[in-house]
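Excluded from the complex is one protein chain; the other protein chains are retained at their positions.
Chain IDs A, B and C follow the sequence of writing; residue 1 opens each chain.
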Amino acid sequence: MQLKASFRNDYSEGAHPRLLQALVQASAEQNAGYGLDRHSARAAGLIVARCGQPQAQVHFLVGGTQTNLLAISAFLRPHEAVIAVESGHVATHETGAIEATGHKVLVTPHVDGKLTPDGVRTLLAANTSEHMVKPRLVYVSNTTELGTIYSKAELQALRALCDAHGLLFFLDGARIGSALTAAGNDLTLADIAALTHAFYIGGTKNGALLGEALVVVDPALQADLRYLIKQRGAMLAKGMVVGAQFEALFEDDLFFELGAHANAMAQRLQAGLKAAGTALLIESPSNQVFPVLTHAQIDGLVQVTAFERWGPYSETHAVIRFVTSWATRPEAVDALLTAIKNLVR
Amino acid sequence: MQLKASFRNDYSEGAHPRLLQALVQASAEQNAGYGLDRHSARAAGLIVARCGQPQAQVHFLVGGTQTNLLAISAFLRPHEAVIAVESGHVATHETGAIEATGHKVLVTPHVDGKLTPDGVRTLLAANTSEHMVKPRLVYVSNTTELGTIYSKAELQALRALCDAHGLLFFLDGARIGSALTAAGNDLTLADIAALTHAFYIGGTKNGALLGEALVVVDPALQADLRYLIKQRGAMLAKGMVVGAQFEALFEDDLFFELGAHANAMAQRLQAGLKAAGTALLIESPSNQVFPVLTHAQIDGLVQVTAFERWGPYSETHAVIRFVTSWATRPEAVDALLTAIKNLVR
Amino acid sequence: MQLKASFRNDYSEGAHPRLLQALVQASAEQNAGYGLDRHSARAAGLIVARCGQPQAQVHFLVGGTQTNLLAISAFLRPHEAVIAVESGHVATHETGAIEATGHKVLVTPHVDGKLTPDGVRTLLAANTSEHMVKPRLVYVSNTTELGTIYSKAELQALRALCDAHGLLFFLDGARIGSALTAAGNDLTLADIAALTHAFYIGGTKNGALLGEALVVVDPALQADLRYLIKQRGAMLAKGMVVGAQFEALFEDDLFFELGAHANAMAQRLQAGLKAAGTALLIESPSNQVFPVLTHAQIDGLVQVTAFERWGPYSETHAVIRFVTSWATRPEAVDALLTAIKNLVR
Partner (left out) sequence: MQLKASFRNDYSEGAHPRLLQALVQASAEQNAGYGLDRHSARAAGLIVARCGQPQAQVHFLVGGTQTNLLAISAFLRPHEAVIAVESGHVATHETGAIEATGHKVLVTPHVDGKLTPDGVRTLLAANTSEHMVKPRLVYVSNTTELGTIYSKAELQALRALCDAHGLLFFLDGARIGSALTAAGNDLTLADIAALTHAFYIGGTKNGALLGEALVVVDPALQADLRYLIKQRGAMLAKGMVVGAQFEALFEDDLFFELGAHANAMAQRLQAGLKAAGTALLIESPSNQVFPVLTHAQIDGLVQVTAFERWGPYSETHAVIRFVTSWATRPEAVDALLTAIKNLVR
């Protein structure tokens, strides 16, 4: 029996009703163009206040790949390179967007999806002369591609290493709403802002139709960013479309409530899977769950709902990924669990 | 007295209510990501049908600069260049977005905002060896930066020249809704599709929150465009945001009705200005109007409403630009005319 | 009767015998690679001493286009643009090399081949917001494309304007050997170094097989240039090939003697042309001469020697270009003059 709900990703649904309402309201006004509208200004102010970094700049962009390529190409000189884990989004799932701006992405193996200081050190040790690129920006994402989260201590260690080697620290927060509300998280938005030179807050995967908020904490990186945004085709004529949504997300705790809800749904699913005896690739604290199933079970599950095939696990088993969102309902999770129990029994 | 309405541009307001309604409805569904949703598919089908080119591909993008840079960099080899008029949007108002993808924009003077075959021939004659770039793509916009429109005969002449010299013909339709409904227009969407290798249909300036529909007519230019869209950060995770709006624009004649309304408001304004004895830089048939005023009059007008300063005209006079949109009301035009009459009397 | 000598350009002949001798000697040694050899070091020292800027860095590159693109792309951020005259080498004769590194070249008309402060001001006034590129580097060449030279006062005025607007001043010295030894020149190499942020000294057109010496005067522009040289494919494994030639050029006054000789030959030619009643496009003080001839005379001249057709002049006349070099012999000039007198009589 086909379930109604897909678990393929956290961008299947549109926007939370309060964001839609804000958008409809702003749509009826006349607003200044190119992100200079009152909604974008207010949303930026709310975010800066949450970050506790009054000098920070906020720029509203449309999507994650766009934000990554914009920031990285704005911050680096041509010979400077990014450090990321092999599974990093910029390394594998952005169609070479970073390279298309001229920069190499140096990669190192991940540990539970995360970049480690040792990984950074290995790349620094291997790139030491003008015949190689110059490592300059450390890229992490929180949550990671495996749904895991960084601890405060882990980010502090990476930042200390960056400071010791003149590296910039950039955090991709496409799923930061899920990260900051995950079980075991000990970071706040203010911590992230204090520990990075720049990062972004993902709206697309946390209740918005589209939109990411790039927060540039370090004043040395702020000059002329609006030129670069325009040049990359990333400046919306009607910037209020993103501004009004972020205003709604941050004028109270909605942004965090949506992340917490997605996590709760994923944990309900993960707990149910464990109870049913299903193995997991990794214990995820956030809104992505990675069960290990037999090929036959996966083939059966395809008839029931939508999900991603993550990769091979063994001769007989493979990993799939379920993702929950701000819009996932508990009944949908329970229906999925029932369907899986029928398949794995 | 300050008027409520701004005449600065055609992207001050948000989206037409029917587009908002379509968006709210689609937002409540689960849709496939990355532009592979049902709304984008249906909207593409509606556009292809209007174009009468069944082999055409449609890709939904976010804004004009993004669409121009995406298409041009996808179509050209590194040494190939664009031909445009000096006032062309790609030449002057996109922060070097085309150059940032590696391509030179060769420019020639415009005639009433338009590119002429003689202009193209001059550039072809000046770029003839491997020490110069190779002209390869002719860029025009309709309406032009001066609000003028191309006739069918003019586009036919340019296309014939392109064919004779192995050039691609690309039309920027950021304001094509206004162009195709302007007084004196003799072109249809199907004509545009038949006469170009690729063009785009602007939604942002014609009733949408955001969104442009790139129509790639020539099959030789269609390969792998989704790779390039992703690489440039131009692929929306929730592609239905643009798809649903274009569906609403093209499931009946709404797209053209909105363009016609904007034009009617501008013509009402232009007629009133002429009646008041105000000189015009150019007689515009579309939604942009270019009065010539004294510096004192312009300073006075700043107190009344918002508009663009277009450029100097003489020692004593300058040109300004008023733009109307799908949302401009006749009362607002009349109030502006009254205000101007008070200033110029 | 076909003359033996071509007057097409100043890179027809190879290298001056003393440079060849230096090269043959260095070839028999073992030298460190990648420009870290003793000859490059000594040549750099000789150049720095002549420039009187002890903090200057010297990098040896292969050709003019390579040097221009290397320096400009190293010095600019992605949204920053070059200012040049319409006839500037970077604007017209480098196949879009600057654009291929992502940067726009803004152009303004020349006056006798030269960029004027007014030209710069016009471009600054036209590029004032993030919707346009940001002018950042002023490019001039000395001699210009018309063989004219800048005076000290002209360069001072341009530099003052650069300082007032935060612009970098870069001088293309592909023909600086000819410029600094031209009649009427009041500049020294030290003046050029003092007045620019960076410039280059052309070897290819002044007695070397190949090679340009990029002098980066401003310490703020010096960081990591060897990375960028390597990245652009501009780092010679056997860097001594250029270093040894520049050593020979600058260990005494040979560089200037070669420029002076080329100029003397051109002046002998120009004086002869004037005596014969031939009109000139411009009175050139350097090694390029631009006679205006009838089409029939030009067709006749094609049978006699090689030269460039420069462009149309009138219905009946066109401009051609003769170029002399360090290797041009007076007898060849005289033979050419005789041939022309036969044609124009």
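The rule we apply is simple: a residue touches a chain if its C-beta (ideal position, glycine included) is under 8 Å from a C-beta of that chain, and two chains touch if they have at least 3 such contacts.
For clarity, every value in this text was computed on a predicted model and none was experimentally measured.
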Contacting the left-out chain in the complete assembly, out of A:24, A:41 or A:132: A:132
Hidden-chain contact residue, picked from the options C:60, C:75, C:150 or C:227: C:227
Which residue of B:152, B:226 or B:317 touches the chain not shown here: B:226
Contact partner of the left-out chain, one of A:92, A:122 or A:222: A:92
Absent chain, residues of subunit B that touch it: 73-74, 77-79, 101-102, 130-131, 133-134, 224, 226-231, 235
Contacts of subunit A with the absent chain, listed as residue ranges: 78-79, 81, 92-96, 99-105, 130-133
Absent-chain interface as seen on subunit C, which is shown: 5-6, 8-9, 11-15, 20, 23-24, 26-33, 62-70, 94-97, 100, 204-205, 209-210, 227-228, 230-238, 240-241
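Methods note: only the chains that are shown with their structure count from here on.
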Distance between chain centroids, defined by C-alpha means - subunit B, subunit C (Å): 42
Distance from the mean Cα position of subunit B to that of subunit A, given in whole angstrom: 34
Interface hub residues of subunit A, defined as touching at least two other chains: 227-228, 230-231, 235
